[in-house]
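Removed: one protein chain of the complex. Kept in place: all other protein chains.
Up next, subunit A:
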Amino acid sequence: MAARFLWASRVASHLKISIAQRGFASVVLKDLKYAESHEWVKIDGNKATFGITDHAQDHLGDVVYVELPDLGRSVSQGESFGAVESVKATSDINSPVSGKVVEVNEVLTESPGLVNTSPYEDGWIIKVELSDAEEAKKLMDSDKYSKFCEEEDAKH
């Protein structure tokens, strides 16, 4: 737990954001937005970067393959644009916002494990140009997302 907190602090200071320390194991970063389907979004003007959360990678297990979309493809909020495969299962990745894919993290083709070791930094999946800045308001902030994860885990 201590090691993960140190890691989280490093990430947070690198991204220049603060972290929310929670009782349960996964890390949730403040200043990012979250979708119920466990993707995080970092919005920078009209560009957004996203990936899957620490909670998601922890449940998935070792990621062995990431299916990336083509550049220029449009994505819609809530719709699947790719997949993350672990040893155990394949899971769709849903886009937390709508827009056009302008960059994909090619490094993941060689090193899919980055999604596990660095879900918020090196494990970013795609960058899009936002088509509707208002949409981000529908996403959860870090407090709401942390609670959402706690409730989900408690149900099972």
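List of remarks:
Keep in mind that, in the parts below, a contact is a pair of C-beta atoms (placed from the backbone, for glycine too) under 8 Å apart; a residue touches a chain by one contact, two chains touch by 3 or more; residues count from 1.
Assume contacts and distances are computed from a predicted model.
The subunit not displayed here is recorded in UniProt as "Aminomethyltransferase", chosen from "Aspartate aminotransferase", "GCS light chain", "Elongator complex protein 6" or "Aminomethyltransferase".
The residue touching the chain not shown here, chosen from A:93, A:114 or A:139, is A:93. Across the entire complex, the residue among A:80, A:98 or A:118 in touch with the chain not shown is A:80. Across A:41, A:56, A:75 or A:97, the residue that sits in touch with the chain not pictured is A:56.
Set against the missing chain, the residues A:36, A:103, A:121 or A:150 yield one that touches it, A:36.
In the full complex, subunit A touches the hidden chain at residues 35-39, 52, 55-56, 59-62, 64-65, 67, 80, 83-85, 87-94, 116, 152, 155-156.
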